[in-house]
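Here it is: the structure, laid out below.
Some chains omitted; the rest stay in position.
Labels for the chains are A, B and C, by order of writing; each one numbers its residues from 1.
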Amino acid sequence: MKRAFPILAVLTAVLLSYALYQALEVAPTEATMGDVQRIFYYHVPSAWTAFLLFLTNFVASVVYLIRRNTKADIVALVSAEVGVVFCTVVLVTGPIWARPVWGIWWTWDLRLTLTLVLWLIYVSYLMLRRFSSSGQTPLMAAVLAVFGALDVPLVYFSIWYFRTQHPSPVIGGGGSLDPRMGRVLLINWAAFLCFAVLVCWSRYRVERLQREVEETQALEGLLESRGAR
Amino acid sequence: MTTSSLTRATLAKDLRLEWRSKDAINSMLFFALLVVVIFSFSFNPTAEESRQIAGGLVWVAFLFAAVVALNQTWARELRNQVLDAYRVSPAPANSLFLAKAFGNFIFVAVLEALMTPLFIVFYNLRALGPTWQLPVVAALGTWALVVNGTFFAAMSIRTRSREIMLPLLLFPISIPAVLAMVEATSAILSGEYSARPWIALLATYDVVFTTGCLLLFETVLDAE
Amino acid sequence: MPPASHTESAANVAPIVVVTDLIKQFGRFAALRGVSASFDAGRLYAILGDNGAGKTTLLRSLAGLTRPNRGTVSMLGTSDLRSVCHQVGYMAHPSLLYDEMSGMENLRYFARLYSIEDNERCASVIRAVALDPELARPVGQYSQGMRQRMSLARALLNDPKILLLDEPFSNVDVRSAREMVGLLAKMRDAGKTIFVVTHQAALLEGAADEFVWMEAGKIVSRTSSLQPVEAR
């Protein structure tokens, strides 16, 4: 296991640079949108990675609720953290792309809104973890994660209705994808996924170490043994 | 003793105490009145425009008033740590939850009953769609706000700066419900399209989250 | 500890409360650092120790209000504390009462939590702690000592087998405290197991069967009389 970490690190570095090269040089320039379209290779893999991480968070939270297993809690925490980062990337690259292509920064389109709501839910999840003062933070967080997951399909349907009633201006994409673009997209996704796993893994190790240190400090009374002298 | 009779006992106790002190209802009422007045000042309603926006207006007022009430839900149980007395007793957690949720439902419903005539007068509202659907939407929507609100209020009492924590937890999860409430109300008021899909969505939301709350409340209550 | 060959009744053979290796951590500070002990039924235990020794934390763990990080608590033969909670009474530092309701109203409400429909029971526990069940004043306007007694009344409401009392005598006047001790001794004689955390150990001299001394999150000694250790 210990050996696997540096191997993964090297693999990620290689994949990322290869993917960058592919995205900027190899992939064909899109006919109507031009070079701006290359943001696509970051936009879409980020979205997929974020969704995958949120799914991981949900599974880990359920496991925690059933087993009360610290490892599951740490997995839930780090996947939410990294997921929010990738989701933010989507929310930033999207408008950057939208401005030149659609002429507006934002529209209440289904996919956009869903992404925004997901981001809101998981930011509130992280806030709860931050603010929770009790020793039961993991429990509360797991409960909130389950609620968030229950909410996602409902959000999807509500916005779907909403949109059919008030159709929004322009929706790009659709149509068929050039197979060369598809290949580059997959390479980028693989690279992002490796990167996400790498970050999660190191966060996981740090978090576990921190908790162990805290426990030993408490038991040995390293800081101070008693309040009253 | 069954859950339902315990729920009734707790609810009766809460209503009695609230009736004596009138904490929550006062701040809610005040807030809601101000909202109505602000809107009536800021917007010279011609009937057509007001009807399009009234659904949103009414529900935003209710949502925020509900947050004010929900924030106080557990305050009484925290003073003198009475909650611990509940936790050491064999009474099921869910009957406490239901009592609190029903209590909040009653508060918010009373508030709505008081404010609706005001809105109708100020905005000269008249439903062009099927009017009988309005109370259904109101009941389903209020329950949607209240059931999650009660639950998250119970979670936020375990956190620092709990007053601001409640909206932070509640709003993201409530987005589909708010959307459904607003759209259903607008649909009924304007009569342009059917409110049924929105009502179905609200009902689904209520069922899903009521189940979720009942399943998980014990866990939240027993966290210290 | 009495030898296990103490065959009065089946209940008395096995210890009624067993804690093993309890650890409770608050952030970077451990309030309990490995408490192991077993307690027999029908005895009155006084739990003593300096401020911050972890007495309250131990009592809360027994009541199931605090989940220890490690270790187990078993009461009445089971470690599912929830299933035996109707046999346990708990009294805390704070009153655990609604300030806005009168004593009787409070108890009537708590009685329903224990499925007790009988109002006479509420009145009788109030009388047992020397208060007046008719007192209409809300508990928030009681004097400190009256509130303390009403809180004890709440803990006695369900006629528990195991009583966990956190400083029941603080703020109570001397005469009433003696009466309370008498009440507790009588209850012990009726077969209840009682844990009393207190700083007024002298009050319990003669009444308590065993004094449990805690220090820095551990039980450091258990003695059957007060003298030897108080002299330290």
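Everything below uses one rule, namely that a residue touches a chain if its C-beta (ideal position, glycine included) is under 8 Å from a C-beta of that chain, and two chains touch if they have at least 3 such contacts.
These numbers come from a predicted model, not from an experiment.
Enquirer: Write down the full complex's copy numbers per chain kind, following the labels used for the displayed chains.
Expert: A x1, B x2, C x2
Following the convention adopted for this analysis, only the chains that are shown with their structure count from here on.
Enquirer: Specify the contact topology among the chains shown, as one of line, ring, star, complete or other.
Expert: Per interface graph, the chains form a complete graph.
Enquirer: Based on C-beta pairs in contact, work out which chain pair has the most and send it over.
Expert: The largest set of C-beta contacts joins the chains A-B.
Enquirer: For which chain is the distance between its Cα centroid and the global protein Cα centroid smallest?
Expert: That would be B.
Enquirer: So what's the Cα centroid distance for subunit A and subunit C, whole Å?
Expert: Taking the mean C-alpha position of each chain, the two centres sit 49 Å apart.
Enquirer: Go ahead and note the Å separation of the Cα centroids belonging to subunit B and subunit C.
Expert: 40
Enquirer: Which whole number of Å gives the spacing of the CA centres of subunit A and subunit B?
Expert: Centres of subunit A and subunit B (C-alpha means) sit 32 Å apart.
Enquirer: Scan subunit C for residues touching two or more other chains and write them down.
Expert: In subunit C, the residues touching two or more other chains are 67.
Enquirer: Please list all residues of subunit B that touch 2 or more other chains.
Expert: If we look for residues of subunit B contacting two or more partner chains, we find 224.
Enquirer: In the complex formed with subunit B, which residues of subunit C make contact?
Expert: Listed in rising order, the residues of subunit C that touch subunit B are 63-67, 82, 85-86, 88, 90, 92, 94-101, 109-110, 112-115, 154, 158.
Enquirer: Provide the residue numbers of subunit A that touch subunit B in the complex, in ascending order.
Expert: Interface residues on subunit A, with respect to subunit B: 65, 117, 120-121, 123-124, 127-128, 131-136, 139-140, 143-144, 146-148, 150-151, 154-155, 157-159, 161-162, 165.
Enquirer: For the complex, which residues does subunit A have touching subunit C?
Expert: Residues 135-136, 214-215, 217-219, 221, 223-228 of subunit A touch subunit C in their complex.
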